[in-house]
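Note that one protein chain is taken out, while the other chains of the complex remain in position.
Read from first to last, the chains carry the letters A and B; within each, the first residue is number 1.
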Amino acid sequence: MQEDFHYYATYCAAFLAGYSHEESLDIAYSAQFVDLCSRTFLSTIGAPLDAATTQLQLELMDARTDIIGLQDITRIWASFHFLPKDLYAIKQRRTRRYLNKYRLICGPNGELVRKTIELAKDKHLQSVGIAMHVLADTWAHSYFAGTPSLVINNTDYDFYEIFESEDDYSERIIKFRHSASAPDDLDNSIYTNSLSQSTENSIMNLGHGRAGHLPDYSFARYKYVPAWGEYKVIEKDNPSDYFKAFCQMVYAMRFLRGEAAEFVLDTYAFEEVQQHEDIIKEIIHKRQLNASEDWKKFGESLSGTEIDDFDLGRYSEEYKNASQDMKDNTFLGKFIQGAIVHKGMVTNEIYKSKNILAGFSKEIFTFKEQE
Amino acid sequence: MGFYMETKQKLRKLKHTLYNDGLGVIMLGGWSVLKLVMSVIGGGNIFDYANAEIDEDNLMLVKIFTYIFLVLGIIIIFFVHYYIGSRAMRVGKKDSKKRFFLIPTGFICIITLLSSMLSIAALKDNIDDLDTLSISLILDIMLSFLLLDIIVSTIRVGRLQKQIIAKEGE
Partner (left out) sequence: MTKFQRIQSFIFGIIGIIFGFTLVAFPEGTSEVVLIILSFVLTFSGISTLVYYFSMAQFMVNGRYILIKGLIILDFGLFSGTLINVPNIYILLYLAILHAFSGLVEVLRSMESKKYSAKNWKLKLSHGIVDIIIAVCCIVFFKHEETVGIVYGIGLMYSAFMRIITAFRKTTSVYIQ
């Protein structure tokens, strides 16, 4: 997902869940910040680099792809952008090496989503924002894994965009190109994706690179043959998924505010969202590269207050100027704590499933298992 | 999964396989040509390919004709592989209905299989070159397999497409 959903839509969901305007802004800022908190940024403010929640293209270009480098990449991407759905998935007649990657495939309503939300309970708003980013991405980035893998993340020429209305259905073949500067051409279904590389651990095979930005467009409906799917076609309905993501965020934040007793998977705040359903679906279905304007307008109509545009450097000075023992109390300090805790949890869960792709981990706290 | 969905999945697999088999035939054809060129440049005597009596008078003539035939041979080898491979890829990706290419496919498959059998026999007399000859043999067998798979898959694609059309008509 991109800024329109992670920042503005998360603001709207937070407000509908009962947070105030200022609280919703903090949550939304943190949710969007997950996509920008790179080692490059952290080094400019003197923050611990292991709090990184993303890697810039430049960092990825220089990243090593030996086992240590792969673990570093997987820790970040699987924790924050491609939360694995089922770490114990079974697939017959597969080698251990294959299964380790297969089990990192992202999807909504996995056990790790529940753990992510529960981890944010009674924590700072920044942790709520991080959890919302992770939850939302499980819907958008389904069927891809947060580790470089040709055998999981590759796609091929069999990729179609679906156009469906009440009385019409059509498909159009998608043409992919490798031009980072040219914007996606929605009228002709021409999208940019990563270069085809037949090496297993190439950075080009990380996440949904081979599908370009399609998973991040709320309006997109498409079908393709994933590399792991034994020639089955996956039909991805982003409008439906994004709406569910929104409603699940509202439900999750109501739980985090204490208005629901527990967080149950596959549960959505449809009733709370009902009166705004038409507007939300209109925004989601609108065919545009960036829906920020529309989400912002909707959010401002909800709260009656202007929503500040996202500014990456808003809290940098506060963090830089704080003394060493006060840094944890700053906005970014709280975000950093939340990010490290979340990354630790996901890495530990992956390690406990006997999968070393995210590195080694030592458990120093346990969760209460759901009865 | 219903019969219709299963059939569509099988068809999809066959078409993808055809596309890859076609690509494989082109790659193997290209590699054969490159290997022949590298052999001529770095491996041995051009006149080994001449299979003619050479003396001082006809040295230049033999050399010219050898080169001409070598170049022609290279072009034909690559063209045939490219033709078969690209046709198979078209059936796989673009649903082409042309089937004439199956004839040269069968022909080349038989030749490659016969050549493989001769290579197996030659292995016994060339133990020193066991590694290179073995891998070349494996490549020949791979090519035969791809060519055979192209024939079988193309026929199966046709049959499955008819089944799907019949199912959609019901």
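In the analysis below, a residue touches a chain if its C-beta (ideal position, glycine included) is under 8 Å from a C-beta of that chain, and two chains touch if they have at least 3 such contacts.
For clarity, every value in this text was computed on a predicted model and none was experimentally measured.
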Partners of the unshown chain among those that are drawn: A, B
Candidates A:Ala227, A:Ala260 or A:Leu289 - the one touching the absent chain: A:Ala227
Options A:Glu200, A:Asp237, A:Glu272 or A:Glu318, residue touching the unrepresented chain: A:Glu200
Hidden partner chain, residues of subunit B it touches: 16-17, 19-21, 23-24, 27-28, 31, 35, 38, 41-44, 129, 131-132, 135-136, 138-139, 142, 146
Absent-chain interface as seen on subunit A, which is shown: 39-40, 49-50, 56, 58, 61-62, 66, 68, 72, 75, 94-95, 97-98, 101, 150-151, 154, 156, 198, 200, 225-231, 343-344, 347-348, 359-362, 364
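Here is the rule we use: only the chains that are shown with their structure count from here on.
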Whole-Å gap separating subunit A and subunit B, where each centre is the average of the chain's CA atoms: 46
Touching residues (chain side subunit B, partner subunit A) in the complex: 9, 12-13, 16, 93
Subunit A residues touching subunit B - in the complex, by the definition given at the top: 156-158, 225, 230-233
